[in-house]
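The structure's right below; bear with me while I get my questions together.
Just one protein chain is left out here, and the rest sit where they should.
A, B and C are the chain letters, set down in written order, and residue numbers restart from 1 in every chain.
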Amino acid sequence: MRQIETVTLEDARRVIAAGERKAHEIGSPSNVAVVDAGGNLVAHIRMDDAWMGSIDISINKAFTARAFDIPTGDLATSSQPGAQLFGINGSNHGRVMIFAGGVPLHGSDGNVVGAVGVSGGSGEQDRVVAEAAEAAFRSVPAPA
Amino acid sequence: MRQIETVTLEDARRVIAAGERKAHEIGSPSNVAVVDAGGNLVAHIRMDDAWMGSIDISINKAFTARAFDIPTGDLATSSQPGAQLFGINGSNHGRVMIFAGGVPLHGSDGNVVGAVGVSGGSGEQDRVVAEAAEAAFRSVPAPA
Amino acid sequence: MRQIETVTLEDARRVIAAGERKAHEIGSPSNVAVVDAGGNLVAHIRMDDAWMGSIDISINKAFTARAFDIPTGDLATSSQPGAQLFGINGSNHGRVMIFAGGVPLHGSDGNVVGAVGVSGGSGEQDRVVAEAAEAAFRSVPAPA
Partner (left out) sequence: MRQIETVTLEDARRVIAAGERKAHEIGSPSNVAVVDAGGNLVAHIRMDDAWMGSIDISINKAFTARAFDIPTGDLATSSQPGAQLFGINGSNHGRVMIFAGGVPLHGSDGNVVGAVGVSGGSGEQDRVVAEAAEAAFRSVPAPA
């Protein structure tokens, strides 16, 4: 057996709150979702006036960032026609999102312990909100 | 066109907080989800130690309660073998949940404006948590 | 090759209008859908305040009534536990509805040329609305 770290609901709320603040700040009503180390949803919010079609996308950006331990924006490059992962979004029953806005959350040992997914604005806006959300996770030391 | 009322993210958070308090009180770690008048997710939480398989169930109990404007526990009765809605859970692409834990949220005019879905414990526990969540919605008068 | 008869959009509108009138008359806001001889949707309406969860059900009741050339209420009996078609609703990707409200439309030669599906009220209300809709189809002689 082994021990793994994973995010708690309290962590997820802190991450979401930071994302929401940034989204307000840049005027991009967003969906923000957090998944745990198992890739399963811990919490989600849709800000008023955020796109309904982005509910699914935010949750699946978080899933994707944890499923491959990579920011989804990086995956975009490698899934273009001609690139090595072209077609990867056909896997995992349509849950693989290949554009910016999903960012892994790293634990005290450097492992990925969850992820945050943001959807609601342009790829650039989603990335900015997701990174602000992720920063709020890193800023809190893991419990002793 | 016509005007309808729908829940806000602020409403959803109040409803979820009340559900979470009740779930703590009765010792039933739960998923709690709120959908709006269109049946689309507004917010979701999974309490630590709540079942992973209940993420989907909580969201779809909320969907069901809004889709048919009925507590999902009531639907359970009418979908039993021999009853008039036997088989209804085969509709809507597997999103119809036919056991207790989904409760409609009513607006100031008596119309359904969203719903809350709870999953994590027994049907009875889920019902108790969902009703506590719903009560928190009713207790706040609609804005003038 | 062979000739088959199938409903037109004009037929579908007449059927739907008759269903809508009956639904108003009995106070049961309904979804009403018509499919053609191929089981494919020709037209659908959701009356204001009819259940959102009944969109899918009305369309699939019509599909089912054409798929098996039978009123869906009849199928209910034979799909009960212990009966010969128990489990049939697991087929056809969740499109088989096994409660009242789907009725075949018969052409001048007695063949099934389409179907109407109604969802929004009790099984009995849906059946009454669907039969009124179907009657409007029968009342018009086929073109010479």
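The working rule: a residue touches a chain if its C-beta (ideal position, glycine included) is under 8 Å from a C-beta of that chain, and two chains touch if they have at least 3 such contacts.
Note that this is a predicted model, so its numbers are computed, not measured.
Partners of the chain left out, restricted to shown chains and counted across the full complex, are A, B, C. The missing chain lies against subunit B, touching residues 1-8, 11, 36-40, 93, 107-108, 113, 142-143. As for the chain not pictured, it touches subunit C at residues 8-9, 12-13, 38, 40-48, 52, 55. Seen across the whole complex, the unshown chain contacts subunit A at 48, 51-54, 56-57, 60, 76, 79-81, 89-90, 94, 96-100, 122-124.
Quick note on the criterion: only the chains that are shown with their structure count from here on.
Where contacts are defined as at the top, ignoring subunit B yields the following touching groups: A | C. For the copy pair subunit A and subunit B, the superposing rotation over Cα atoms measures out at 180 degrees to the nearest 5.
With centres set at the average Cα position, the gap from subunit B to subunit C is 30 Å. Rounded to a whole number, the gap between the C-alpha centres of subunit A and subunit B is 25 angstrom. Separating the centre of subunit A from that of subunit C, both taken as means of CA atoms, is a distance of 44 Å.
Within subunit B, contacts with two or more other chains are made by residues 38.
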